[in-house]
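All protein chains of the complex are present and in place, except for one that has been dropped.
Letters A and B mark the chains as written, and numbering starts fresh at 1 in each.
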Amino acid sequence: MKHPAAESTTVRQAVPVADGRDSRPEPVEAAGRAPRSWWRHPAVVRTVAGLLILVVWQVVVEATAKSYVTRPTGVIKVIPSVLTEHLFLSDIGTTLTAVIEGLAMATVIGTVVGLLVGRLPDVRRILGMYVNGVYAMPIIAVVPLLTVWFGYTPTARLVVIVLEASLPVIYNVAEGARTVPRTYLEVTRIHRAPWWRVWFGVVLPASLPYVLAGIDLAIGRALIGAVVAEFIASINGLGYYILFNVNSFHEDRAIVALIVLALFAIVLRALVNLVIRRVLVWYRPV
Amino acid sequence: MTSTAAAKIQVRNLSKAYGDKEVFRDLTFDVAEGEIVSIVGPSGCGKTTLLRSVVGLVNPTSGSVAINAQQVLEPTEGVAMVFQHFGLFPWKTVAANVAYGLTVQGVSRRASAPRVQELIDLVGLQGFEKAYPHQLSGGMQQRAGLARALAIEPSVLVMDEPFASLDAQTRDILQLEVLRIWESRPTAMMFVTHSIDEAVLMGDRIVILSGRPSQIFDVVDVNIQRPRERSTVDSERFRVVRDYVWNAVMKDTNRLVTEPDHSGQAASSGH
Partner (left out) sequence: MPRQGARSRVHLAAWHRVRAVAGYTVGIAAGVIAWQLVGEHSEQQIFVPLTDTLHRLGELISDGTLGGALANSFATYGVGMFIALVVGAFGGLLLARSELIRTAFEPYLTGLYAAPMVALIPFLLAFLGFGFWPKSIVVALFAFFPVLLNTQRGAQSIAPELLDVARLYHTREKDLWIHVIAPYTLPFFMTGVRQALARGLVGMIAADIFLSANGLGGLLITASQFFDTAEMLATVLVITAAGIALMAIGNLIERRFARWKVDQ
């Protein structure tokens, strides 16, 4: 079963390089340079760039678009009232709880399926085509159908999240299970360990870095699933908050929600990557 | 020395092929109680495959292996192995790794603790019981691997190029360490290595493989007294044996198809 790994390159990069796709080699030009002028300092440059973006945004919108289209000044004005709005805060809670629940379920399901598919060629041949199919299909295409089955309820959103988030876990765990170092398995065979000791005592722990790498990638997909479900099924949450406010000409409020969504993704991934870094210390090859 | 009734490991006409590719053919030799037999040969001669066939990790194409007079079809009781890449589980402590063989047999942690501690002390890892493999050097990990192998009180011990992943100094140290530990409890041992010096230093007898497919070129009695030391490598006998083996391994033996050639030089041979 091929292993596409959507947002990032393969787990072989995610596992040894704990920062995942955000890790980049040092730029060539920086090597051995004289101390840079103060205005080249990252903090300065980034602030300037940020201001530039805001200015361009403001100017373009003012000049070309209608009054309800969001602009920086509008967003800033609205931030205090949004952050204290009861509905907003409860929507944060709803969506984020759903995402975390979904991630937890996806981890379990993904690990089990991944282990089976990775180590048992028969299972891989039978299930592989379906896993690939679900992976290739934009989840948004089945949400209407899911709402027919589960109604316009939080359950539908949870199903979407679990579907979306399981896939990277399955692929990564399958890769990990398939590549359990031969020596470990020989140790179990020499000691004539029973099958459950092999699976739970060796295959599963050996796949732990891959489970984590899968979760790292699953976070983004889980958020997408949550937003898509809320959009289509009008389920209360941050996504629906965005839709509702855009449609009622309160785009500035919606931007705040968007920023919270992005922040949530960044924080969650940072947490997972922290765990990955600590766990990888165990697995660093000798 | 080699009365078959006493032999712990009996290899008879062992052959292994993968598809059309024959790795080794018609190997026959014994490993007796309390004896170390070194297996040596050029790269790709299948010594690792041979070792795995002996312990039952790989099934031979023909021929048989018997350990303790029981035919080996899969890994059997009382056989322990030390691996080239150590094979310690990174998520277990040293103590847990050493205890693994006993844990698998259902022995509780408390019951196995004294034996585990005794072995950790024996291999020189006192103080590292709660350490994790990533905190240990290669040499220390291999010591732990040895302790794990000894924990199950094996009747047969096999080592698969155990020092190949270590630097030269660690290798020298561990060779003598392993011999010291082995002396305290001599077990029938099959020792595979690509280093001829190592084979002579460690072994009581040396099985020399050569040719394609590999066959036994000769089996050499090392005949050097134990305990062996660093100075052993300077002895006359060592040099004689080592040169013989070296020539045997290096020379072109494509003509070797059926009978091994008894060149009968300075070393005597035994089957």
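Here, a contact is a pair of C-beta atoms (placed from the backbone, for glycine too) under 8 Å apart; a residue touches a chain by one contact, two chains touch by 3 or more.
None of these values were measured; they are calculated from a predicted model.
S.K.: One chain isn't shown here. Among A:80, A:144 or A:194, which residue touches it?
M.R.: A:144
S.K.: Looking at the whole complex, which of A:156, A:187, A:261 or A:276 touches the chain that is not displayed?
M.R.: Selected residue, touching the omitted chain: A:261.
S.K.: If the hidden chain were put back, which of A:53, A:76, A:89 or A:108 would touch it?
M.R.: Looking across A:53, A:76, A:89 or A:108, the contact with the absent chain belongs to A:53.
S.K.: Thinking of the whole complex, not just what is shown, which of A:158, A:217, A:243 or A:280 touches the missing chain?
M.R.: A:243
S.K.: Taking the full complex into account, what residues of subunit A touch the chain not shown?
M.R.: 2, 4, 6-7, 9, 13, 21-22, 24-25, 27-31, 40, 42, 45-46, 48-50, 53, 65, 68-70, 121-122, 124-130, 132-133, 135-142, 144-145, 147-149, 220, 223-224, 226-228, 231-232, 239, 242-243, 246-247, 251, 254-255, 258-259, 261-263, 265-266, 269
Here is the rule we go by: only the chains that are shown with their structure count from here on.
S.K.: Hey, how far is the Cα centre of subunit A from the one of subunit B, in Å?
M.R.: Going by mean C-alpha positions, subunit A sits 49 Å from subunit B.
S.K.: Considering the complex alone, what residue numbers of subunit A touch subunit B?
M.R.: Those residues of subunit A that touch subunit B are 181, 183-184, 186-194, 197, 202, 205-206, 208, 281-284, 286.
S.K.: Which of the residues in subunit B come into contact with subunit A in the complex?
M.R.: So the residues of subunit B touching subunit A come out as 52, 55, 57, 74-77, 79-81, 83-87, 89-91, 100-101, 104-105, 132-134, 138, 141, 152, 165.
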